[in-house]
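One chain of protein is taken out of this complex; the other chains stay put.
Per-chain numbering from 1; labels A, B and C assigned in written order.
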Amino acid sequence: MAQQLTAETATEERAEVAEWRPTLLAYLCNWCSYAGANLAGASRMPYDAAIRVIRVPCSGRVDPLMIYKAFERGVDGVLVGGCHLGDCHYSEGNYACQGRMTLVKALLKAAGIEEGRFRLEWISASEGSIFQAVVNEMAAKLRELGPARMGDG
Amino acid sequence: MPRVGVFVCQCGTNIAKSVDCAKVAEEAAKLPYVAHAATYVYMCSSAGQQMIEDAIREHNLSAIVVSACTPQMHQKTFEGCTERSGLNRYMSTMANIREQCSYVHKDPELATQKALELTAMAAAKAARDEPLFQSEAPINRKALIVGGGVAGIQAALDIAEAGYEVTVVEKTPSIGGRMSQFDKTFPTLDCSACILTPKMVEAYQNPNIRLLTYAEVEQVGGFVGNFEVKIRKHARSVDEEKCTGCGSCWEKCPQKKIPSEYDEQLGPRTAIYVPFPQAVPLVPVIDRENCLKFLKDRCGVCQKVCPANAVDYTQEDEIIEDTFGAIVVATGFDVWDHSDYGEYGAGQIPDVISGIQFERMLNLSGPTHGKVLRPSDGKEAKTVVFVQCAGSRDDQHGYPYCSKVCCMYTAKHAILLREKAPDAQAYIFYIDIRATGKGYEEFIRDAQRKYGAQYIRGRVSRMFRQGDKVRVFGVDTLGGGQVKIDADLVVLATAIEPRHDAKALSQLLGIGCDNNGFFNEAHPKLAPVDTMSAGIYIAGAAQFARDIPDTVAMASATAAKVVGLFSKEKLLSEPSVANCDVNLCSGCRACYVTCPYDAIEMTEHDDRAARMTRMVACVNENLCHGCGACSGACRSGAMTLRAFTDNQIEAQVEALCELVPA
Amino acid sequence: MDSPERHTQMRVAYYPGCSLEGTAIEFDQSCRAMCEALGIELVEVPDWNCCGASSAHFVNHDLAVALGARNLGLAQRTGADQVTAPCAACYARLKFSEYKLHEDPERLGQMLERGGVDYKGGLRVSSPLELLVRDYGLEALKEKLVQSLNGLKVACYYGCLLVRPTEMPSFDDPENPRSLDSLMETLGAEPVDWAYRVECCGGGLALGRADIVRKLIGDILDNAVEAGAECFVVACPLCQGNLDWRQTEAGSQRGKQYNLPVYYYTQLVGWCLGLPPQRLGIEKLLTPATTLLERKVSGLVSQVSEGV
Partner (left out) sequence: MADDKKAEKTLLGQVLALSGVHVENCYQCGKCTAGCPVAFEMEIPPQQMMRMVQLNLKDRALNANTVWVCASCETCSARCPMDVKVADVMDALRRIAIEEGVPAPAEARTMAVFHREFLGGIRRWGRLNEHELIGLYKLHTGKFMDDVGLGIRLFGKQKIRPWHFQKVKRTEDMARLFEAALSGEKDGH
């Protein structure tokens, strides 16, 4: 699963440069998913460079509007990452998040945003490889879907 | 106008290898609000830090961005820079261009572009940073301990030893808890009273410890450092100051047949009583529900015989109000009531008793003076069947969990049975043996080898009275086949369960209970004695079934937590807390129900513009942990989390989208 | 307090079941006679079918549910809101059908439709014992008694089906049932404290594996005798058959001679209501059963009738 960074992967990356690059925005909770991303980094697990992370204290901080507005502004995909259920640093913030994200999905659907553009994932501080996989999967999906456009659902 | 300084770190070549740091700095300088940008080889080195501090002063910066490693590594370092150069400490933001950029993207062009975007996002946020302040609260350096079992006593002694005042609130007339009921304790078989009584007396005599027995916590307000607590001390009907514990009163009391709680209903007590001879304090209480004076206004013997004139029928409950800095909850456990087991006689067979009742039987000062006798006819019991896991590991009748101590105490019972009656035979029905402590497995083997206990692997299906015996239908799953034993006495290793009033107490304290009803720890591995409420700790069997070694270790751990808290000069709160804009708040309570720390109160707000008072949310900054769940829940945009405001997050998204080549 | 008038208006659908038409004819007779005397109107379920008893659910759960449901549908046509089944096995099967129908009403509904049945649920399934103890009331019953069992030492044998399966709501405690005991106390008998009240008698194994049944009832008989019982009272034709008919065999196997009549509770209630023994089928019991009852009343003026 976890690839090591090699000369070939660097050249593969190169080929992408000229192409259209999707913008994948991620809201990651400080304690688990953000730390998981750091672990992927510390272990040199390469992944798609489309991702831009905004650190939040807890996935419970994520407001549906933060996702909706991001699509409005032109990002192509949004990832929300939190601690596994039961592991939340603040005990139950991720449950609050999970509840709200069902609303988000409905909202995005109504706005004509394809399903693959939004994901909620529980990624722990030790799951660097899962973070890598999720980012790669999502970025690939976004490349397949092309730029997001709102409102024509 | 904010003036942001950007400092791009090369981390030797860690970052510079794939990110063109000079280019990032150069481009960053063009970003809105950025007044200065620079790059350096090691930003966290003293030279790097000095460079930042100088730049802040020289360029009159109001906030900084350090594009470097993860904030989890050096956020605090760079906060030092802002603080030292006279800015508010928290006007410092990091962009993670190492772990989340240079380490994972080898392509220089992609990595450089990403680093720039991350820097721009951080700068957009930094431009909207506002000074944050940690609020300070004084600490009231007194500890409250709820429950005076071995856990409560140990915690009290440790805290008192460190020089702080402790109040122990114990519900029953004496401290001591379950351990005071035992004859001997596994795995070393030392006499329970011999090791516990000295501790009880020490707690009584320690000038730093105040024991409030026959008392309960009635109300808890405030927060860590300043809990305001109301305690009800039930009327004892005996003046604690005057009583000498001579015993004349309970010797003369005519009400002699009341089932003793301490003896688990196997023996009687009087209406004025001390639960056991070594009780601390050695001051009786009158059980008003059974006293003739209170029932029929007759008798009054105890008052007449008391040489110290201590008996006072007019005494009333006393309410004690006090403030504490920390609370330790050590209320222990209850024992599951086996009348739920119809197939085991529904509690109606006198010779089917619980493990804790057997403990009382084994005790020399107990109702049978240490003899193992059948409750039905007082004859000595020779064939004793023990049934493990009664009410534990049972989804149908009892609890799903393993009660942890019953394998061990059953082995202890089998050993003590042989010691008391060498011709007695113990049969132990078990499913598994769980003996996972120092010397525990060896203890079980001793029970088998040296004391001849017959272990039979299988659960008992049914038992009933057969003449003067109890017929037990079990199974030997290893030997194969059903087993029928006619026993003199059956001892059920009944489950350890939460105190029946644990839920109520947890609500009083604002700490949660788990699915089974035990108090919730903050983290099962890394914070096993903390609770989700700062300043409240749990010890012993109140958290889950625990044996004495675990209980005492936990108690000392809570004491270390309390002493650690008390050794601080003052309490500093989390700087990044939630804040409600009352003008926007609709009073919908969405935040209120979401907050895991009960940090939000709905309060009345005098809305001048609308000429009315309405309910709005209000954050108690001392309780807020800064998770932001409230802010995520708020539909009106009224609730924000400082340092992670909607405004700051939107600005980051905007900065990102502006830089993305269309 | 329930007024006797109310009871005279009780109207209940009656499901006799196959055994009561066959070898347990006396259970049927005594039950009808008892209800008549108490003013409980029994309306026989028209064209009822076998409940499937001990075989259907062995072999196929849907079939077991369907057989019961057809009867429930027919019972509902009588207009009564409750159907009573004396045989404990039938009672358990009907209750099971009613319970299972709620689990997947749609699928079972379709299945029943194909079998020409229309049952939407809502009927209460009871045993006449339940009817007596819970609906009629033991106090009300006491008022109607004309003779007492005068301390007859009786072992109340519930068997297994009356109180199981435990996942269905039961009118009595599954491990330590009391209803028969209280009924017997009301009749002036003295229920003995014994252990085998819910142990299985082997039920449907009687025909296929009489050897097993002999062993099981031997244990039951021994325990009852040890507890001082003079007779049994039962609520199930399988229990009655096994205990009564195979008593001699079980005895000779153990070198013992048992002599414990095995009454249906309906017979004993009928007896105390003063009904003639022939209407109760007491002479149909294999172990001689009339003398014991006669001995209990003879020479003793019944306390109950004295009070009336």
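Here is the rule we go by: a residue touches a chain if its C-beta (ideal position, glycine included) is under 8 Å from a C-beta of that chain, and two chains touch if they have at least 3 such contacts.
Note that the coordinates shown come from a computational prediction; the quantities given were computed from them, not determined experimentally.
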_Chains on display which the left-out chain touches in the complete complex_ = B, C
*Touch criterion as defined above, residue of B:305, B:320 or B:475 at the omitted chain*: B:475
*asked:* Touching the hidden chain in the complete assembly: which of B:431, B:582 or B:615 does that?
replied: B:431
*Which one touches the absent chain: C:98, C:135, C:181 or C:199?*
C:199
_Contact residue for the chain not shown (choose from C:111, C:140 or C:225)_ = C:111
*Which is it among C:140, C:225 or C:286 that touches the chain not included here?*
C:286
*asked:* List every residue of chain C that touches the chain not included in the displayed model.
replied: 18-19, 21-25, 47-50, 52-63, 65-67, 70, 107, 111-112, 114-117, 160-161, 164-167, 174-175, 198-200, 202-205, 207-210, 212, 215-216, 245-246, 283-286
*Provide the residue numbers of chain B that touch the chain removed from this figure.*
343, 389, 393-398, 431, 457-462, 473-477, 480-483
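Everything below uses one rule, namely that only the chains that are shown with their structure count from here on.
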*Distance-wise, how many Å sit between the C-alpha centres of chain A and chain C, to the nearest whole number?*
67
*Which part of chain B faces chain C closely enough to touch in the complex?*
341-343, 345-346, 348, 462, 464-467, 471
*Which of the residues in chain B end up touching chain A in this complex?*
70-72, 96, 98-101, 103-107, 109-111, 114, 117-118, 121, 512, 522, 532, 576, 594, 596-597, 625-629, 631-634, 641, 644, 646, 649-650, 652-654, 656-657, 660-661
*Along chain A, where are the residues that touch chain B in the complex?*
5, 9-10, 13-14, 16-17, 21, 23, 25, 30, 34-35, 37-38, 40-42, 44-47, 49, 52-58, 60-63, 65-66, 69-70, 73-75, 89-93, 96-97, 100
